[in-house]
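A single protein chain has been omitted; all remaining protein chains appear in their positions.
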Amino acid sequence: MESVGSIILYFIVALSMIVFSVMAVTTRKILRAATYLLFTLFGTAVVYFMLDYEFLGAVQIAVYAGGIVVLFVFAILLTSRPGDNTERLTSKSRMLGGVAAVITLIVACYSLVSRCALAFAQKPEMETPDMQQIGATLMGTGAGQYLLPFEAVSVLLLACIIGGVVVARKR
Amino acid sequence: MFSNILIYFVIIPLLMLAGTGLCRGVRGIRAVAVTGSIALIALSVYLLVDYIGLRAAGDSAPMLYTDSWMWFEPLNIHLAVGVDGISIAMLLLSSIILFTGSFASWNIPQPKEFFLWLILLSTGVFGFFISIDLFTMFMFYEVALIPMYLLIGVWGSGRKNYSAMKLTLMLMGGSAFLMLGLIGIYYHSAPAGHELTWNLLEIAAYDAVPHGWQSFLFPMTFVGFGVLGAMFPFHTWSPDGHASAPTAVSMLHAGVLMKLGGYGCFRVAIYLMPWAAQELAWIFLILTGTSVVYGAFCACVKTDLKYINAYSSVSHCGLVLFAILMLNTTAMTGAIMQMLSHGLMTALFFALIGMIYGRTHTREITQMGGMMQILPYLSVCYVIAGFASLGLPGLSGFVAEMTIFVGSFQAGMADYLGGEGSLRLVFTIIACCSIVITAVYILRVVGKLLLGPVYDDHHRSLTDATWWERLSTATLIIAVAAIGCFPNFFSNLIKTTFTPEIFTVLGM
Amino acid sequence: MEMTIPVLILAIPLFMFLFLGLLGMKMSHKLAGTLGTLGMGTILVLSYYTAFQYFFSGAPEFINAAGERLQYLVFDQTWLQFTEKLVIKVGFFLDPISAMMLVVITTISFMVHLYSMGYMRDHHGVYEHGFQRFYAFLSLFSFSMLGLVVAPNIFQTYIFWELVGASSYLLIGFYYTKPSAVSASKKAFIVTRFADLGFLIGILVLSYYGGTFNFAELTSAPVEGLAGVSQVSLGTAEGIKAMFTNSAAPVFMGASVLTWALVLIFMGCMGKSAMMPLHIWLPDAMEGPTPVSALIHAATMVVAGVYLVARLFPLYLMETAALDIITVVGALTAFYAAMVACVQVDIKRVLAFSTISQIAFMMVSLGVARPEFHEGLGYMASMFHLFTHAMFKALLFLGAGALIHAIGSNDYTAMHGLRKYMPITHWTFLIGCLAIAGIIPFSGFFSKDEILSSCLGYSWVAYLWMSLVAGMTAFYMFRLYYLIFWWKEHETPEGHHAPHDQPWTMSLPLIFLAAVSCVAGFIPFGELVSWNGHPYDFMAHFDWSVAAVSLCVAVAAIVLATVMYRKENPLPSKMRNALPALWTWCYHRFYWDELYMFITHSIIFRSVCRPLAWFDRHIIDGTMDAFATVTNKVSEAIKPLQSGQIQMYVWYYLIGALALGVVTILCLL
Amino acid sequence: MEITAVYYLIPALIMFCCGVYGFITRKNMIAMLISLELMLNAVDINFVVFNRFLYPEQMEGMFFTLFAIAIAAAETALAIAIIINIFRAAKNIDVRSLNEMKF
Partner (left out) sequence: MDYSQFLAMKQEIALLVVFLLVFLYDTFMPKSTQKALPAFSIILMLLATAAGFCSHCLGSDTTVVAFAGMYETSAVIAAIKGILNIGVVIVLLQSIKWANGESMLMRRGEFYELLLVTLFGMYLMISARHFLVFIIGLESASLPLAAMVALDKNRYESHEAAVKYILTAVFSSAVFMMGLSFVYGLTGSLYFENIYFALTNQLNMLLVIAIAFVISGIGFKLSLVPFHLWTADVYQGAPTSVTSYLSVISKGAAAFAFLVILAQVFGPVYSKVWEWMLYALIILTITVGNLFAIRQRNMKRFLAFSSVSQAGYIMLGVIAMNAMGMAAMMYYILVYIFSNLAAFGVIGAIENATGKVSMDDYRGLYKTNPRLSVAMMLAMFSLAGIPPFAGFFSKFFIFTGAINQGSVAIYVLVLIALINTIISLYYYLLVVKAMFISEEECVIGWFRSSFSERLGLWITVGGILLLGLVSCVYSSLLNLAEVSPMNMYFMS
């Protein structure tokens, strides 16, 4: 049984996440969208904290909220010209988007909820993974350890850097 | 590998391909084509003689000269060769037509490319006839089909693009069904515990294709080959294709390629799936029996010479498939003879039409007339071809048709009296009617085109056949007459195929 | 008997055909003609020799101790083997009728060869174009016809049957630049081909049950001790009948299968022998050169039908229903053809219809023949009539040819009163007319009289009917005779030579045939030919009362013709005006051609072929094209999928993925 | 009241669907990219929630999220580079103007 405080916190976070993500995709002003995204990402970080993944929450804030959103803001400022920072959506595209989203939601939710053991699992007790454990897991080669992805993702990041450079370079 | 005589039927065309590729001038190319095809004729004649000798010596294996070299080991695909009387007859036919076709395209533009494709086509044909492995058979079959596209497209006339595309697509459509059928046969080729095989003889010996599968695979293969055999209603590529094709291609296509259909139907569909052949024959009897009269009726109203002849081919080839489905020795012998006969005479027809077209630049019989006065040699040949087609005794058409009719009638009566329905009988009689309709359209053409007064005075200045044209047509006429006058030789040759083994396989 | 001569009889004409056909154009006309004639002469001698041997040598293989004539198989080579039993052989079969036919064919053929040397050139002695070809075709015809009559099996008959059809086609279309000749030849071939369809199916049925093609096995019993020799025997035919009856389906559509087979075979005979309703090709066949008409369309080929029925006669006896059909068809045809012959203008057409009528006589004669009555007199009479008719009809045709050659027209209105100008022709023609009219002592009298006798034995209706036809025959022949040679004085058109008799090459055959027509009646035919080989004393069965009646009828008809046509008078036109409808129908041959035209052109061509061709191009081919068109259309229709808008792309992506999942859920869970 | 897994999963799914909606409707490419971030973020939440609620004894979901964040960062960077690139070429970043190639 959870404490009332955490339940209240949950609802605040969940509601704000939902509201901000809806606003992020519906607002006309692109910069506001980035801001709402930021709030959503913060919300997500809070969720991670609530679920005892502090490291992950920190990474979420640092990388996502700190890095990516900033990138977005720069890009928006680079690409937007005065006057065209609002956009009008056609009803057709709204309908299509709405249909796709709603169908996805219904199908996914229904199939998720239909799987009771999974959907209504209660939160078990868990020790918060400490940094040492996380570091060892990230650097290990055994079962459930992630050295290979770690190395591989570095290659990916390198490639993305090269790609970003080559694309962004003027000539 | 090279000790087997049959393999040379593929090697010679390949050498010809190389030779043609290396030659620079048109003379060289002609020389290669003629030499090669003479070599092929010689080879087939030698094979024929040797084969008869072996049979006379009492060799009663279903196929002779069999040999088999592993090709795709995991799938048990071999390069397996072997011939019986039918294949030898077909090889002889093919080499004769290649020979005459080379002469018929003596002055073709772009000779190098033309002969390359033509010889590639005949490589496929020869390969097909010597193969007894379903895979290689199918491969050669498709090799023979595709050059048609370019041969018609580049060297054709009229609506050549349309026709070439239609012909290729329809034939490949047929081979799509065929491929499925062949793979299906492969997977049911051997009883449990034996290795699956593509080898015709082994499959026939096992006779292991389950009945349920037969009734699915038989239509697949029969239709697949039947498309090439111009079976109604899949014949429509034939009129357009032939009309647009250049002379030698029409000759080879109608003369040899369409035989692949009949041969395949016999060799694969019926030989390997005798049960379904008996059970499902009625569907195809209706179709082929229809195509016999249907083609003839259609030919009656066409005015383009090649269309007439194409529909006539539909009718005659329909008779081939029809007779094969009778599942009795006589009718099948007749079917093979009809294949020979039709191959030769239709090649003759197309050669003549090409020669006439080359002179008058029209194929409309309404635009021509009185050719007998202008081009006596070609006209006489045409009349002879016509007589062969309408089944005049002494020429090949008669013996083939009569054998078919007698055989079919026997089968039909056996069915009828055996209480298995009168379908065979009824369609035999309907097929017999084709001899009248054939006479109608042949004589109509002869009357309009060759006899009567000269239609167009410009035609009066035309010159009669050149030496190569004479050689080409005379060869075919001699061949037609040879079959017509000495049918028993060919009939016996073909009958050697029906060894006791086949009888048990087919339950005849 | 040795093989050499029979082989030569078949080989020489074939060789001549190939020789003249391939090399004829290289040699002079005269040489070609002479060679052809010489070749034919050789065959004539050989055939006479053979026939003589057969009839008169008394060799044991030809005649047995009881004086019965036997069938002798000279040689028999396998040509094409269908099954164990069904084998087509090419052979040479001698029996009374084939020996008789050998004589008839070679005689007429030789006469025609000779005659054509004169006929096929114009008044200046210039040979016609294609003269060599003509002789080549004549040789081909002779070969085919000889092969037909000596055939020991029905399939050989069929083979040569087709070949005579083809040579007939070639010869009718000899003047191939003339559209009428071309269409006439086509018509002849197609009509007979149609009939042959029946023949073929008949053969198939017969051979299926009988298990053989051989005549000998179908109708005869082998004679002990002599290989290749057999004798006509009803017993064998009974055996065949038993095979039919014992099989599972002895009855098909109300008639026995044997009847069907025989009727179908008779259908072939109808076509070849121009029985109604398949007669329409014969009048048109007169487009060919007249010697050809004489040879093929009067004397030999057209009687092949009669010959075939005679060949299978024991079988026909098994199924009298078939014989009755033959009788009825023959009687109707005879009457019809005689009616039409009475009003025709073209002399060759008159002769053509007369031929039809006379062949119908032979058919009737076979149809009424029964062993019970005069031991099958009808059979003998039919063969006898075949023989005499061949002679006098060839004579008449050749005479007509001489007239046409002299006048340049087939129309009697261009002739009239020629008797003074062409005496030889006149007299020989008259003899021919007397012979066909059945005036004693000319040959026709005897043969026709026996036919009438046998009709009487069958039924008095048939007798009266055929007598009437006989009278009409006399009438129209003499009408023709008078209109050609009398009626009024001949008027030579301006600028033409007066007509005159022909060179010896043409006269000689006329005189020879006239002579034969005079004496042939006295041949003791019954001694030579009878249905079972049993010698037959026909004078013993000669019915004088019948003879007297028929003679009276003939004379009366001749008198009537004399009254009407000897001199120019209004009587014919009066008669014509009296019965205009009848005249018109007769003149238009009862509109048979128009009927056929309607059937072939409007029904088969317009309502079958054209729609079928349309169907093929538009429905069948249309379907095939539709696959392509539909593919293209669909391709065009789904074009918007690839809109270039990635938002649409992902929309399809997502919906696709969901659909994949949802459909799977719905289907499987 | 018990906060079960579904309490986290449903908001995550809603977030995902918002991303879908945004991706399909927005004209501005950067806005689309923002939508994509929402979608990726939703996935991350899913992993974490599954890990926490169902399989707390191991950390696969958490690590997947960790790497997914890195990947998301990388692809955002690259995508933004490409978008800026096209902005240079076309002077706007309206996705509907990307219709040179179609059909």
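Letters A, B, C and D name the chains as they come in the text, with residue numbers starting at 1 for each one.
The rule we apply is simple: a residue touches a chain if its C-beta (ideal position, glycine included) is under 8 Å from a C-beta of that chain, and two chains touch if they have at least 3 such contacts.
Source: prediction; values computed, not measured.
Looking at the complex as a whole, the chain kept out of the display touches A, B, C, D. Checked against the full complex, the candidates B:Gly158, B:Gly173, B:Gly358 or B:Pro376 give a single residue touching the omitted chain, namely B:Gly173. Among the residues B:Val143, B:Ala414 or B:Ile430, only B:Val143 touches the chain that is left out of the figure. For chain C, the residues touching the chain absent from view are 628, 631-632, 634-636, 638-639, 641-642, 644, 646, 648-650, 652-658, 660-661, 663-665, 667-669.
Residue positions on chain A in contact with the hidden chain: 107-108, 110-112, 114-115, 118, 139-149, 152-153, 155-156, 158-160, 162-167, 169, 171, in rising order. Residues of chain B in touch with the missing chain: 71-75, 77, 135, 138-140, 142-143, 146, 149-150, 153-154, 160-161, 164-165, 168-169, 172-173, 176-177, 179-180, 183-184, 186-187, 216.
Definition applied: only the chains that are shown with their structure count from here on.
Per-chain Cα centroids separate chain A from chain D by 6 Å.
The geometric centre of chain A is 102 Å away from that of chain C, both derived from CA atoms.
Work out the mean CA point of chain A and of chain B, and you get 70 Å between them. In chain C, the positions touching at least two other chains are 647, 651, 654. Of all possible chain pairs, the ones that touch are A-C, A-D, B-C, C-D. Contacts from chain D toward chain A in the complex involve residues 1-11, 13-28, 30-31, 33-35, 37-38, 41, 44-45, 48-50, 52-54, 56, 58-60, 62-63, 65-67, 69-78, 80-85, 87-88, 92-93. Across the complex, chain C meets chain D through its residues 639, 642-647, 650-651, 654.
On chain A, the positions that touch chain D within their shared complex are 1-2, 6-7, 10, 14, 17-18, 21-22, 24-26, 30, 33-34, 37, 40-41, 44, 47-48, 51-53, 56, 59-60, 63-64, 67-68, 71-72, 75-76, 78-79, 84, 87, 89, 93-94, 96-98, 100-102, 104-105, 108-109, 112-113, 118-126, 129, 134, 137-138, 144, 146, 149, 153, 156-157, 160-161, 163-165, 167-168, 170.
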